[in-house]
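Note that one protein chain is taken out, while the other chains of the complex remain in position.
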Amino acid sequence: MTNQTLILIQCDDAVGLVARIANTISAHRLNIVTMREYVDEAANRFYVRIVCAGKVENNHQLKKDLTNALPEFATVHVSPPQQKRLAILVTKEHHCLGDIIVRHFFKTLDAEVCCVVGNYDHLRAFTERFDIPFHHVTHEEKSKADFEKEIAQTLAAYHPDYLVLAKFMRILSPEFVAHYPHRIINIHHSFLPAFIGANPYKQAHARGVKLIGATAHFVTNDLDEGPIIAQDIKPVNHSHTVKDMVRTGKEVEKSVLSKALSLVIEDRVIITGNKTVVFE
Amino acid sequence: MTNQTLILIQCDDAVGLVARIANTISAHRLNIVTMREYVDEAANRFYVRIVCAGKVENNHQLKKDLTNALPEFATVHVSPPQQKRLAILVTKEHHCLGDIIVRHFFKTLDAEVCCVVGNYDHLRAFTERFDIPFHHVTHEEKSKADFEKEIAQTLAAYHPDYLVLAKFMRILSPEFVAHYPHRIINIHHSFLPAFIGANPYKQAHARGVKLIGATAHFVTNDLDEGPIIAQDIKPVNHSHTVKDMVRTGKEVEKSVLSKALSLVIEDRVIITGNKTVVFE
Amino acid sequence: MTNQTLILIQCDDAVGLVARIANTISAHRLNIVTMREYVDEAANRFYVRIVCAGKVENNHQLKKDLTNALPEFATVHVSPPQQKRLAILVTKEHHCLGDIIVRHFFKTLDAEVCCVVGNYDHLRAFTERFDIPFHHVTHEEKSKADFEKEIAQTLAAYHPDYLVLAKFMRILSPEFVAHYPHRIINIHHSFLPAFIGANPYKQAHARGVKLIGATAHFVTNDLDEGPIIAQDIKPVNHSHTVKDMVRTGKEVEKSVLSKALSLVIEDRVIITGNKTVVFE
Partner (left out) sequence: MTNQTLILIQCDDAVGLVARIANTISAHRLNIVTMREYVDEAANRFYVRIVCAGKVENNHQLKKDLTNALPEFATVHVSPPQQKRLAILVTKEHHCLGDIIVRHFFKTLDAEVCCVVGNYDHLRAFTERFDIPFHHVTHEEKSKADFEKEIAQTLAAYHPDYLVLAKFMRILSPEFVAHYPHRIINIHHSFLPAFIGANPYKQAHARGVKLIGATAHFVTNDLDEGPIIAQDIKPVNHSHTVKDMVRTGKEVEKSVLSKALSLVIEDRVIITGNKTVVFE
């Protein structure tokens, strides 16, 4: 990311759009390195991800100029020069957190893990070994509103760009989610929309499935129904116990969340309605 | 299969079971080539697939001797020396039928396609090019009971071992299914149990999924809920239209059904309750 | 493909390139539906695939105008409105041919199989069932030059756009290949560049590999060394005999060649040096 400018645009489709965008970028003396486009014909909607060589001098002016060059209802995102900041929310399971923090430690994440918040204290020892602040905010003996308020206050000090639910097992209220629009990323057990709800691996085992999946998605008001970023599966067979399926599921969850985070951190994801455009 | 004897057994687990089975097979002067076992500890149930070098002289006697050597509630299957016979049921889509018939033609299926029955006449030309009888049994202007009776009568002449629903788009009644217990194999659009019902690809597209799957399963009374034999997926992305997803879905369906048929034809599948034990 | 114009371009990279291309296309009153670009920074080379709604009125004029608008050393391809024509070369194995011809028959290939040429006569019966001309050109009792001359003469009558080596087991001379520059597609046993040469599955079995692969590539003078279009693998294990690995290999070959053909037929592949840019 060091010496690049990254631009994400979506707007209604129109003739000559690419020329207008390219001219505007040219005028800012940036050279387009990669340009990935997609037009949703049915919706007449245009999406583009542009990587330019060189850091833009005036981030806001470029954003303004691009917006002026585009049709109405355009959204333009020009990535700021700083690294993105991630706050990680956890419960007791470590597999996703472990992967994220090791990447953070060795600087292969290309983002800053600013804090970890757990509704249990289980993962404090691991987190603190890496000098990352860990906050225990219990959900016990308080209302959901109070619990979420406490989390929000804890997070506020860190100014995170994204909240990562790395196996955070509490359901967040629409009010909480509304404070972080399109900024909460969740990893969901099982291959959505199958086996929504409790004990998904027990359900999967009882059903005799031959695949175990995981889905990383943005969180919106509908539980487990936000825009999907990445999905993957691993094969299982009759000899796998529920416990084996859980183990396999954790491996998939870890790698799918890791992939989704890379995509978001590298500005490869545009949200559109309840779906994503992903420029891999 | 040419000079082998294939045995599938399931029974309650007990100490010394393997020795008893091995001794019985030894007494029939067969040499065990491969033996694949699985014990479901929770259910205390034992499953084994045995390949022996040499054709058994007396199929029925071996089955009887094995049953006598085993605990109660055992089921023993000794494969007959003849090739299995498949009847294929279709509607209009050709992708699964095409694959099965080409394998049949080049003798890589290791089974006999004895006939194709369609509730439309669309696939007659293709089928008859391979000198396989095609029967058009329309579902129009008759009751479901009459439609199924006509299919059953048509099939009766061919004595099929298995009915393969190769994109047969009519739902079969429990009465019909009961005539072919554990002998009907279906390929289901989409990754069960997600997107059950109509227009699964439209649902999948609207949901913005990143994977398209297919499931081959035995048909039981519950629609789409019988024991799963094989599942697989292929990746899709935002640029895929519903039509592209249908095309991808057909590829997965074709290869999953093909794999499931191979597993069943080679006697690698034991049904147990609503699940399968598959010795791949 | 029915009402679209497809454009593939590669040229040296330059500022304002996308604008120039978009303007030229705009001037031909075509609307860009999809535009997929790639810039190879190291080589300073620009690649783009453009799908336009509407059939271009003057194919040659558009090509000329685009070339004029671009830097030196540009290659511009504007797809003709007709379907591509494929000539299939085979030896004895049927798995790839079977798949191609069934797709052709059901019109899901989006190309015309104009003829099949075999150096053995084994696949005549299958081919002729689909009313496709089959030519037996034996390599026996003649020089390689004469053999290839006879093939070339046979093919000439059909004006094929591409030659597909669907398990054609004769090595073609550089002279023959030179007549069809970037127009010969081969499917190679095994995952190149591993196990080049004779008996690849025997080698793979002896080595105890856990994966079997296949590679589809354009044929150039270096045997098995042309630009790779697609690759895939399937897992194997210790219980697989050489024969099983061959069977698995055929499945991979069939699906990899099928994928490569789709990519080429849909003008998704640009050749650059000994590599390909594939806009999937």
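Letters A, B and C mark the chains as written, and numbering starts fresh at 1 in each.
Everything below uses one rule, namely that contacts are C-beta pairs under 8 Å (C-beta built on N, C-alpha and C of every residue); 3 or more make two chains touch, one makes a residue touch a chain.
Because the structure is a prediction, the values reported are computed rather than measured.
The omitted chain makes contact with just one of the residues C:Thr138, C:Asn199 or C:Asn274: C:Asn274.
Across B:Met35, B:Ala152 or B:Val242, the residue that sits in touch with the chain not pictured is B:Met35.
Of the candidate positions A:Asn59, A:Gln203, A:Ser239 or A:Thr272, contact with the unshown chain belongs to A:Ser239.
Where chain C meets the chain that is not shown, the touching residues are 38, 40, 42, 191-195, 206-211, 213, 227-228, 230-233, 237-239, 241, 274-278, 280.
Counting the whole complex, the residues of chain B in touch with the unshown chain are 15-19, 22-23, 26, 31-39, 41, 53. Those residues of chain A that touch the chain absent from the view are 34, 94-95, 98-99, 102, 105-106, 108, 126, 129-130, 239, 247, 255.
Please note the rule applied: only the chains that are shown with their structure count from here on.
Centroids of chain A and chain C (each the mean of its C-alpha atoms) stand 38 Å apart. Among all residues of chain A, those that touch two or more other chains are 38.
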